[in-house]
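A single structure is presented below for examination.
All protein chains but one are shown in place.
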Amino acid sequence: MTGRPRISLEQVEHVARLARLELSGDEKERMRSELDGILSYIDKLRVLDTAEVEPTSHAVPLTNVMRDDTEVPSLPRDDMLANAPDRHRELFRVPRIIEE
Amino acid sequence: MSTLASLTAHELAGRYRRGEATPTAAVTDYLARIDALDPQVRAFLTVTREEALRAAAEADARFRAGTPRGPLDGVPIALKDVLCTRGIRSTCGSKILDRFVPPYDATVVARLFAAGAILLGKLNMDEFAMGSSTEHSAYFTTRNPWDLARVPGGSSGGASAAVAADMAALTLGTDTGGSIRQPAAFSGVLGMKPTYGRVSRYGLIAFASSLDQIGPFAKDALDAALMLQAIAGVDPMDSTSVDVPVPDYAASLREGIDGLRLGVPAEYFIDGMDPEVEQAVRTAIGALEKLGARTEPVSLPHTEYGLAAYYVIAPAEASSNLARYDGVKYGLRVPGARDVIDMYSKTRAAGFGTEVKRRVMLGTYALSAGYYDAYYGQALKVRTLVRRDFQQAFERVDLIVAPTTPGVAFKMGEKEDPIQMYLNDIFTIPVNLAGLPGLSIPGGFTQTGLPIGLQLIGRAFDEALLLRAAYAYQQVTTWHSRKPPLA
Partner (left out) sequence: MTTSWEPVIGLEVHAQLATRTKMFCGCRASFGAEPNTQTCPVCQGMPGSLPVINRRAIEFGIMTALAIGCQVNAHNRFARKHYYYPDMPKNYQISQYEEPLAEHGHLLLDAAGGARDVGIQRLHLEEDVGKLLHEGALETAQASHVDFNRAGVPLMEIVSKPDLRTPDEAAAYLKALRAILVYLRVCDGNMEEGSLRCDANVSLRPVGQSEYGTKVEIKNMNSFRNVRDALDYEIRRQTRALEAGERIVQETRLWDPDRGVTVSMRSKEFAHDYRYFPEPDLPPLDVQPAWIEAMRARLPELPAARRARFEQSYALSAYEADILTQGRGLADYFEEAARGAGKPKAVANWVLNELLREVPADDDRAVAACPIPPGHLIGLLRLIDDGTISGKIAKDVFEKMLRSGEPADAIVRREGLTQVADEGALGAAVDAVLAANAKVVEDYRAGKKAALGFLVGQVMKATQGKANPGVVNRLLMEKLPKV
């Protein structure tokens, strides 16, 4: 569309892996094309000279927001487990873990 | 049909005080209206009928005893489903939280309940607040009460439509890039995004942490003031909430705007915007001048870069905030996975909609090794430039007046291209980047009867001035009193 593609199919697959999203073959291509378009639009940011500009991570310049080391009652266990898709007694249960 | 549902919250409160109506009567009225209209409008995901009637009975008793809690006691409200409500399903418009029942209330919810407000239900939204039309809800699309073939705006489409259609007296939505102000403009109601840090985000299901804010939809400025009063203020559970005193918003409402300096930003009147919108806004500026305000042109030169910066920052933070949706502790889990990684991938693929996936991918990419500086790092710097624009403008003016959106409510399915959809937020996004307060009030209608929004932007923590200006404008206009032609 406009110049060379900014993102390849391999990159889409890599990012999908990082984001733990399973995408079908069609979805990957569609995603690649949409992201490409969005990235083209975002590229306009590069023209701005920001060498002397500090980044803004927080809209409000607060610092040192902290709390005392005082206990607050935890939530009842049943409340915390109530939404569990799978549980083993009082523990959350997940399918087997493999190292990737 | 009974008129209680057509009243503002403050009018309702007056009736309660004078014994002319009860909270139960009002809730019954609103529920009947929801039953009658919501099959068409589809604003509600969950209606909390029994809880509402129970709470109404308790409010009745307080009024009978002469001990109401305050201006919101007994007032029927509804909440965008992005807010956690204890014991009540909170989906965030997503399948991945379809059956999620939070064990706790968001701080704003607790404050509203403490004030005696009565919850009618939870409202539809674009999934995880990502969208500008509510078409990206995983459940169904909400319709604009002014034209059921059109969108109400998004992502707080349910919240704006409910107020517009008199299915709630007041609602809460959230605004990350315009998601209160834009639907307010499309739906013909008042919608306000407070200063970042004015209202606690504890219990707000996060989209973009440094941009999200909770705010009211209301039928008029006084109602908005009452709602903001109840929810504003520092919260020890939210480290980004600011410990700045909360003024009495209602008290200063009637002070007028004589002598107020209004800035009109050149960059907010662009080629390709709807000429009726431009015309309505210019007429509104004239009305404000007649009320005593002095206008002068201002420039916000980095406006066009704001959209691009937003579409890096917001998806980046979203990709991080949404990492927790993995089927382990709550929400959807796709069964039959080979192992936990397979479970994550399948669950997230099944549970997230297209727009969410797109933004998660975009955000993950922007934060990934090798791309951080060019994208996220650069966007944070551009954000500084956008903030500086406003800082400089506010050295010369007290408020900025502009259109809320470049166009009016579009037809469902009309904006399929993501970028076309993103352009809806071009006038609202910079305000989120700068963390400033902004509101949209009804500023007119198109010839075909579609609402047009007028945006006011203020200095940090100057919500009182925004509401004062809105109030003054609403004394000399009647746009906000018009009701959609629903049955």
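First chain written, first letter: the chains are A and B, and each begins at residue 1.
Here, a contact is a pair of C-beta atoms (placed from the backbone, for glycine too) under 8 Å apart; a residue touches a chain by one contact, two chains touch by 3 or more.
What you are looking at is a predicted structure, and each value in this text was computed from that prediction instead of being measured.
**Q** Specify the residue from the set B:Y16, B:Y30 or B:Y344 that touches the hidden chain.
**A** Selected residue, touching the omitted chain: B:Y344.
**Q** Of B:A32, B:L53 or B:M237, which sits in contact with the chain we cannot see?
**A** For the chain that is not drawn, the touching residue is B:M237.
**Q** I need the residue numbers on subunit A that touch the omitted chain, in ascending order.
**A** Considering the whole complex, subunit A reaches the absent chain at 18, 20, 57-58, 60, 62-72, 74-75, 77, 80-81, 88, 90-97, 99-100.
**Q** For subunit B, which positions touch the chain that isn't shown here?
**A** 83-84, 90, 92, 97, 100, 102-104, 106, 201-206, 208-210, 236-240, 316-317, 320, 323-324, 326, 328-330, 340-341, 344, 364, 367-369, 372, 376
Here is the rule we go by: only the chains that are shown with their structure count from here on.
**Q** Using mean CA coordinates as chain centres, what's the gap between subunit A and subunit B in Å?
**A** 23
**Q** What residues of subunit B sit close enough to touch subunit A in their complex?
**A** Per the stated touch rule, the residues are 99-101, 103-104, 195-197, 210-211, 236, 239-240, 242, 302, 304-305, 307-309, 311-312, 319, 323, 326-333, 337-346, 348-349, 352, 357-358, 360-362, 364-365, 368, 374-375, 377-385, 387, 418-419, 433-435, 460.
**Q** Where on subunit A does subunit B make contact in their complex?
**A** Contacts found on subunit A: 7, 11-12, 15-16, 18-23, 27, 31, 34-35, 37-39, 41-46, 48, 50, 53-60, 62, 65, 67, 75, 79-80, 82-86, 92, 94-98, 100.
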